[in-house]
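After this line comes chain A, so read on.
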Amino acid sequence: MTIGIDHFLTVGALLFCLGLAVALSKRNAIGVLMGVELMLNAVTLTLLTFSRFTVSDRPVTGHAFVVMVITVAAAEAAVALALAVSVYRNRDTVDVDKINLLRS
Partner candidate 1 sequence: MELTVLVFLPAVAAVIVLLLPERYESYAKWVALAGTTAALVLSIQMFFAFDLDKSGFQFVERRDWVDIGGFNLQYFLGVDGLSMPLVVLTTFLTVASVLISFNITMRPRAYYACLLILATSVLGVFTALDFLLFFLFWELELFPMFLLIAVWGSGRKEYSATKFVLFTLAGSAFMLVGILILAFNQNTFDIEKLGQSTFSGTLIPLSWVFLLLFIGFAVKLPVVPLHTWLPDAHSDAPTAVSVMLAGVLLKMGGYGIIRMCVTIMPGVADDYSVWFVGVGAVSVLYGAFITLRQTDVKRLAAYSSVSHMGIVLLGIGALGSTALAGATYQMLAHGLITGLLFVMIGLMYDRTHTREIAKLGGLARQMPLIATGMVFAGFGSLGLPALAGFIAEITVFLGAFQRYEWAVLMAIFGVVLSAGYVLWMLQRVVFGPVRHEWDGLTDQKYWWEHSAVAGLAALVVLLGVYPALLMNMIQPAIDNIMLRVGS
Partner candidate 2 sequence: MPFLEAVATAPSIKEEYLWAIVASPMVAWALIVLYFRKLPKVAGYLAILGIGVACALSYLTLFNVIDANGGIAIHTHEWFTSGPLVVNLGVRIDGLSAVMLVVVTSVSLLVQIYSQGYMAGDAGFGRYFAHMCLFTTSMLGLVLADNLFMLFIFWELVGLCSYLLIGFWFHKPAAAAAAKKAFIVTRIGDLGLLAALLLIWTRSGTFQIDEIQHLAITGALSSTVITWFALGIFAGAAGKSAQFPLQVWLPDAMEGPTPVSAPIHAATMVAAGVYLVARFFPVFEASTDARHVVAWIGAITAVLAATIALVQTDFKRVLAYSTISQLGYMMLALGAFGYVAAIFHLVTHAFFKALLFLGSGSVNHSTNTFDMRKMGGLKQYMPITYWTFIIGSLSLAGIFPLAGFWSKDEILLDAWRENRALWVAGAAVAFMTAFYMFRAIILTFHGEYKGGEPVDHHDEDSHFHGDPQHPHESPWVMTLPLIILSVPAIAAGWFAYHEKFGTFISGALPEAAHEGGSSFEWGIAISSTALALAGIGAAYAIYARKWVTSESLRGTFAPFAMLFENKYYMDKIYEDLFVKTIFQKGWNRLMQMNDRYVIDGIVNGSGRITRQISSRARIIQTGQLQSYGLGFVAGVVILVVAVFAANPL
């Protein structure tokens, strides 16, 4: 059996949606962040898949993109954790159900 582009893409898509489900359902802000990381990983997988399989003048594009995504993910994670800590300091919780002072 030949493992083709579709297989990789399918894995990426499923991972992305799993990550989305995590991000949209977890009560703990850090859990949400984990979901986002999963999504980003799915994207890097997809990017590399394309880089490997599709016709391109510059196949390295995908690789460069992945580097950037990883970097951004790290930065985002750092800031997210800082904000989570900041909220925690004020509210003693990082439960998104309880972080709802701003509404309607």
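How were these candidates chosen? In short, all candidates are chains of the complex that A comes from, given by their letters.
For this structure, a couple of remarks:
The rule we apply is simple: a residue touches a chain if its C-beta (ideal position, glycine included) is under 8 Å from a C-beta of that chain, and two chains touch if they have at least 3 such contacts; residues count from 1.
Computed from a predicted structure; not experimentally measured.
Every option in 1 or 2 belongs to this complex, yet chain A touches just one of them, candidate 2. The part of chain A that touches candidate 2 in the complex is made up of residues 20, 23-25, 32, 96-97, 99-104.
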